[in-house]
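First the structure, which I've put down as C-alpha cells, then a few questions once you've had a look.
One protein chain omitted, others in place.
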Amino acid sequence: MKKFMNDPHQFVDEMIEGILAAHPDQLACVANDLRCLIKNGHKKKGKVGIATGGGSGHLPLFLGYIGDGLLDGCAVGGVFQSPSAEQMLEVTKAIDSGAGVLYIYGNYGGDIMNFDMAAEMAELEDIKVQQVVAGEDVASAPKGEEGKRRGVAGIFFVYKIAGAMADSLASLEEVKRVAQKVCANVRTMGVALTPCIVPEVGKPSFTIGENEMEIGMGIHGEPGIHRGPLLKADEIIDQIMKRILADLPYKKGDEVSVLVNGLGATPKEELYILYRKVQQILKKEGISVFNTYIGEFATSMEMAGASVSLLKLDDELKGLISKQANSPFFAQLQL
Amino acid sequence: MKKFMNDPHQFVDEMIEGILAAHPDQLACVANDLRCLIKNGHKKKGKVGIATGGGSGHLPLFLGYIGDGLLDGCAVGGVFQSPSAEQMLEVTKAIDSGAGVLYIYGNYGGDIMNFDMAAEMAELEDIKVQQVVAGEDVASAPKGEEGKRRGVAGIFFVYKIAGAMADSLASLEEVKRVAQKVCANVRTMGVALTPCIVPEVGKPSFTIGENEMEIGMGIHGEPGIHRGPLLKADEIIDQIMKRILADLPYKKGDEVSVLVNGLGATPKEELYILYRKVQQILKKEGISVFNTYIGEFATSMEMAGASVSLLKLDDELKGLISKQANSPFFAQLQL
Amino acid sequence: MTQLNVIDVRAIIRNLKIKMDEKRDYLIELDGAMGDGDLGITMSKAFTAANEEAERSEEILPGKLLIKLGMAMAKAAPSTMGTLMATGFMRGGKAIGDTEALGTGELAGFMDAFVNGIMERGKSKPGNKTIIDVLYPAAQSLLEAKRNKKPLKQGMEEAYEAAHQGMENSRQMKAQHGRAAYYQDGSIGKQDAGATVGLLFIEVFYEYCR
Partner (left out) sequence: MTQLNVIDVRAIIRNLKIKMDEKRDYLIELDGAMGDGDLGITMSKAFTAANEEAERSEEILPGKLLIKLGMAMAKAAPSTMGTLMATGFMRGGKAIGDTEALGTGELAGFMDAFVNGIMERGKSKPGNKTIIDVLYPAAQSLLEAKRNKKPLKQGMEEAYEAAHQGMENSRQMKAQHGRAAYYQDGSIGKQDAGATVGLLFIEVFYEYCR
C-alpha cells in the first residue's frame, strides 16, 4: 500500500490538520472537533447556511466546497464512513445565522440516517433544517427508481448553484428549491479501472482484472452495469452518453453544463480525451454546452476512472452557475 | 496499460482537441497546428508575450498556464518530448505585440536546443526574445552546479509571477528580471512511488519495488538521491525539507509561498498529510508561510508521488503572487 | 444464569468487543463482497468505544448504561451498522427502564425495542436481507419464551437458534438496503454482512447465559 501517511488510524485527522494549517483564513473547526469544519470569518446575517457531510477519501468532496458562494460547513467522516449525527449538529449550530440550514448530501444509508438524526436534534434547538439528498448515478438504479440512486460527482452542481442562491440571501425554501431543481436535471455515469485502498484496511476492497474496466461502478466500488475488457475512450463515452442522454432525457436544443470528473489516478490528459468525444456526441445531438468542468471534483483516493455528468440548464441555473466562487479547492471567476 | 485513450499515437492531439473543445473562449491554436496554442482574444498592446513549451504528459504543465495574468502561448510536444523549434516560432509570432517575448521553460536538453533554435529564428523576424530557464530540483545537481538542475513544479511560481508582471505592462527586461528572481529563490524536491507509462511505449520506463520509494526522482523517472523502503510521511518530509532549507538557504524570518505538488496518482488527502509536516518544520524554523498551493501543478500522468517547493518572497514577489489569475487549469482570486 | 445485572451487562459488552475484534477480518471480507468492506473496522471500533464507556461509567442501572453505550457507539462508528447498533442500544436501554436485573421478560423487551429501533431508523423490515432478519426472529423467540415463562438460559438458547435460522433464511433474500442493494439479484445466495453481525451479537448473549 503505497500511501504517504503516518499512522493509518490518524489518516483523516492528520489530513484535516494539514488542510487547516494550509488554509487558516478560509477554514476553521468548531466544537473542538477536527471533523466539524466551517467557513472561517463572519456569518452573513440572514444567509441560509448550507452544510454537507460524508466520508473522507473523496477530496475535494465534501469539505473542499466550503467557501464563498459555496457551502458553509461540513461534517467529516472516516474514510468512506459517515460522520456522526452529533458532528453534523455541531456544524449546523455553528453556521446557522437565523435563516435556517440546508443539508445537501449524497444518497448513502449511513449519511441519511445520521443527517436524519441531526435534523431531529437541530429542530429541538430551534434551528430550521431542510434536506436535499443528491442521487444522480444512472447506473445505480433504473429510471423510475431515481430515489435509490447513488450521489456521485454531480453533487458539485448542487453545491455550486445552491451556494450562489444562498449568497443572494434567498430564503431556505428558495435555496432548497434550486438545489432540488439541480438534482432533477443532473445525471452522471462513471467507469472504474482500478480499486483503491482504505488506509485502515490496507488492501483493495475489490479487484478488477489487468485489462478490465467496470462501467457504472460507484465511487466506493459498488457494482456497475457491466464488467468487461477495457474499451477505447470513444467507445466508453458512447456507452456512457447513451445512458445519460436517454435518462432525463436530454434533447435537441437543450443547453448543458458538463462535468468530466477524474476518480483519482486518472490524468487530466485522459479526461480531455474523454471530453473530446462527449462534445462530439452533444454536437451531433444538437445539445449546446454552456460551460465545462474537467478535473477532479469527487474522487476515491487513488482509484483510476472517470465519470461524466450533465446538468440541463435554464436561465435561472445559468445565472447561478456563472457566479464567482472561491474555496481552497475550487475557484471560479464570474463567467 | 489502463488508460482512457483511442490510438496511442493520437494521444496528444486528441487531448488538445478535447482541451480546445472544452475551453474555446480561452484557448486557440495557430498556424493550423494543434500543438501551437495561444490565449484566445485580443492581444494587449505593449504587453510582453510569455511563451513556454515542453513535453506533454505533465498537465497542467505546460499549456494549462495559458491565461489571464499568466502565459500567452505554449508549444506542445509529444509525451515527454520537446516541441519543435518551428512550433515555438509560430507561437512566438502569434503572441508578440511588439514588446517582445519571454521564453520560460524547464532545464531539459531537448527543450533548450529547440528554444535556442526558435530564438535565433525569431530574431531574424525582428522579434525581441529573452529566455529564462527554470531549474530548481535540488536533488538533480549539488549546490554550486545550480545550472544543471532540472526544472520541475517550481516553474509554476515563475509563470505566476512573470505573468502578473507582464500584465502590468512592464518591459521585457523587467519581466525577465522578476522571472529570474523567482528562479533564484525557489527550490524543489520530490519523491516518486510508482512509474508511469508513455502511451506510445506501453510499459513503464522504469520499475520501483512494491514497498519502495525514490527520494529526489525526476518527473520523467530521472534518478534521485536515494531509493529505499517507503517511509512514513513525516520522515519523508523531514528528509526533503532538510535538503531544501539548507540549499538556498531559507532562514528564520523568511516568508515563503509553499507548493505541495502531486505527481498524478497521489490523492489530495495525502498531499495535505505531507503539508502538515512541512508547516510544522517551517514553524519550528521560524519561517512564515505567506500562502500555499496544494494539488496537481506539474504531473507525470499517473505517477504516484509528490514534490515540495518553497519560494522565498520579498515585497515585490508578494504583490505579484497575490494578483488574480485565470486559466482553464488554474484560477486564483486576488489574495 | 437466571438474571443479568449491571455487572453481567458490562461482561457481555466486554465479550462483544472481544468477539468483534476476533471477527474483524471476516466481517471485512463479507462486507467487501457486497459493500465497502469496512464493517469489521466499524464494529470493532463501536464495541471498543462501548466497552471503554462501560468501564468508565459508574452507572448502576442496566438500562441507563445501555443508553450511554449507544451514544458512545454513535459517536465512535457512525457507519450504517454503527448507527443502527447505537439506535438499538439506546431504544433497548430505554425499554428496560429502571429495572436492576434482567430476566427473560426484560431481555425480550430489550431485544424487541432494539430491533424496532433499527427498523425505524433504517426504514426497513424483515425480509430485506439485513441484520433485521436475524434480530427480529431472535426477539420474537424471546417474547414467546417470556409468554411461556421460560428461564433465561433456555430463552436465549432458543433465541440463538432462531437467529441462526434467520441468518440461513436471509441468504436467499434479495438485498433492498445499503450498498448490497446495488447487486440486486446478484445478492441472492450470498451471506449478508450485517446479518452476520446480528448473529454474533445474539451469540455473545447466548454464550454468556449458558
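As written, the chain order gives the labels A, B and C, with residue 1 at the start of each chain.
Basically, contacts are C-beta pairs under 8 Å (C-beta built on N, C-alpha and C of every residue); 3 or more make two chains touch, one makes a residue touch a chain.
Keep in mind that what you see is a predicted model, and the values were worked out from it rather than measured.
When the full complex is examined, the chain removed from view is found to touch B. Of the listed residues B:Phe80, B:Tyr159 or B:Phe297, the one in contact with the hidden chain in the full complex is B:Phe80. Only one residue from B:Val198, B:Ile215 or B:Leu259 touches the chain missing from this view: B:Val198.
Of the listed residues B:Leu34, B:Met117 or B:Ile281, the one in contact with the hidden chain in the full complex is B:Met117.
Set against the missing chain, the residues B:Glu174, B:Glu222 or B:Glu255 yield one that touches it, B:Glu222.
Think of the hidden chain as still there; on subunit B it touches residues 77, 79-87, 109-110, 113-114, 116-117, 140, 148, 150, 198, 200-201, 205-206, 218, 220-223.
Here, only the chains that are shown with their structure count from here on.
Across the assembly, the chain pair joined by the most C-beta contact pairs is A-B.
If each chain is reduced to the centroid of its CA atoms, subunit A and subunit B end up 29 Å from each other.
For the pair subunit B and subunit C, the distance between C-alpha centroids works out to 56 Å. For the pair subunit A and subunit C, the distance between C-alpha centroids works out to 33 Å. Multi-chain contact residues of subunit A (touching two or more other chains): none found.
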